[in-house]
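Heads up, one of the protein chains got dropped from this complex, but the rest are sitting where they should.
What follows is chain A.
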Amino acid sequence: MAAATVLNGNAPSADWPGRYHHVDQILDKPGPRTDPSFLAGPGVKEFLRDQCKILVIGAGGLGCEILANLALSGFKDIHVIDMDTIDISNLNRQFLFRPKDVGKPKAIVAAEFIMSRVPGVTVTPYYGKIQDKDDDYYMQFNLVICGLDSVEARRWINATLVNLVDPENPESLKPLIDGGTEGFKGQARVILPTITSCYECSLDMLNKPTAFPICTIANTPRLPEHCIEWASVLEWPRVQGDKKLDTDNPEHIQWLYQVASARAKEFKIEGVTWSLTQGVVKNIIPAIASTNAIIAASCCNEAFKIATSSSAYLNNYFMLIGTDGVYSFTFEHQKRDDCPVCGGESLDITISREWTVDRLIEMLVERQDIQVKKPSLSSGGKQIYFQAPPQLEEATRPNLEKKVLELVEDGGDITVTATTLPFNLTLRVKYT
């Protein structure tokens, strides 16, 4: 262990002869489906091992597998972000963690483990939220892999990487490889921001968390889950008033557990336990180590293929369904024109510093290439002018007389929506 750690600080010497013998079979000569730009030999190896910087988001079930796979396939500059600490229940599948690590940050323990086991690899951890980091941080990577269980975090990183794309700068386009699992099911996908369908484009394909009809949980509970939902959705707000339910607070879970148990007893339902209560309110989906391994492996193969151009990469959605035999399916998920993140159009406009909002709207309506009727405008989440509802129209009407310059800075964006637009339109404003 100690020797390996020493080697770690000294990357070149860590590459003993034959270390990458197997991987090099792929990198030393082109195959029938390799990209024409593939440069077999030292160039691609040097890029992979000395230049390529990859970010792994999430150091949980998928993240542990992803980190190990990347390190063993030759990526040497790996960064990892995770905001969680290690819980004893993680140890059955998050194999970079040991009982002594319980309570410590996942990102830091995972990074140390990989570095001590795979000489020459640097894993830089960040214990915190992805939202703590700015565009400059994400700009430094060549590739991003996500192994997350939160829809919200995925939507955030997806939007951030789409926003990062700068038409003047090829380096700003960061491929995003997204893995996800749910029990025996999983998916891996390659998102080329602004080019292929993005995470937001496929939002309506997601399995939504199981929600039971509220009248069922109120009147005719049959399952232990109905009793738990009754406790959390109906009883908590009724009894606790405005106090917010914190699903990470064991006392809150305990309260729900007791209330749900009493209800279950009344209706002669069995199976309400503390852990089921926690599972239902936190919407915990059973995680299966082998599904994580399959999906993580698939994500890392894509990262390797994209980083080296050695083979055709996934276009663009791989689905694994292991609940009823084994079924897998790969298809090209289509980009949506009305996607609020990558869809819609963007237009650079240059207007006079004297122009009022009213004048700008008039211009939008007149322009043949936009074809917009009754547009509503906002900038950075602030309303500029809304056509409806009546109260907001009235509240924003005084802005019509104001100069655009007073509301939007030079180079700023305006989000335009209208019934006639299936999507939204973004205006980038410059003043003369």
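Operating definition for what follows: contacts are C-beta pairs under 8 Å (C-beta built on N, C-alpha and C of every residue); 3 or more make two chains touch, one makes a residue touch a chain; residues count from 1.
The rule we apply is simple: contacts and distances are computed from a predicted model.
Engineer: Among "NEDD8-conjugating enzyme UBC12", "Ubiquitinyl hydrolase 1", "3-methyl-2-oxobutanoate dehydrogenase (2-methylpropanoyl-transferring)" or "Ras-related protein Rab-2A", find the name that the UniProt record gives to the complex chain excluded from display.
Structural biologist: Per the UniProt record, the undisplayed chain of the complex is "NEDD8-conjugating enzyme UBC12".
Engineer: Sort through A:Pro32, A:Pro99, A:Gly325 or A:Pro389 and give me the one touching the missing partner chain.
Structural biologist: That would be A:Pro389, which touches the missing chain.
Engineer: In the complete assembly, which of A:Ala218, A:Leu245 or A:Ile321 touches the absent chain?
Structural biologist: Reading the full complex, the residue touching the unseen chain is A:Ala218.
Engineer: In the full complex, which of A:Pro167, A:Gly183 or A:Pro286 touches the chain missing from this view?
Structural biologist: Residue touching the absent chain, from the options given: A:Pro167.
Engineer: Among A:Thr181, A:Thr194, A:Ser232 or A:Ser261, which one is in touch with the chain left out?
Structural biologist: Checking the options A:Thr181, A:Thr194, A:Ser232 or A:Ser261, the one contacting the hidden chain is A:Thr194.
Engineer: Which one touches the absent chain: A:Val23, A:Ala40, A:Ala231 or A:Ile306?
Structural biologist: A:Ile306
Engineer: Touch as defined at the start, partner being the missing chain; which of A:Cys342, A:Val357 or A:Val372 qualifies?
Structural biologist: A:Cys342
Engineer: Spell out the interface residues on chain A facing the chain that's missing from view.
Structural biologist: Counting over the whole complex, chain A touches the hidden chain at residues 35, 37, 47, 52, 142, 151-152, 155, 159, 162-163, 165-167, 170, 173, 175, 192, 194-195, 200, 203-204, 206, 208, 211-215, 218-219, 233-234, 237-238, 306-307, 309, 313, 335, 340-348, 376, 378-383, 386-392, 395-396, 413-415, 417-419, 424, 426, 428.
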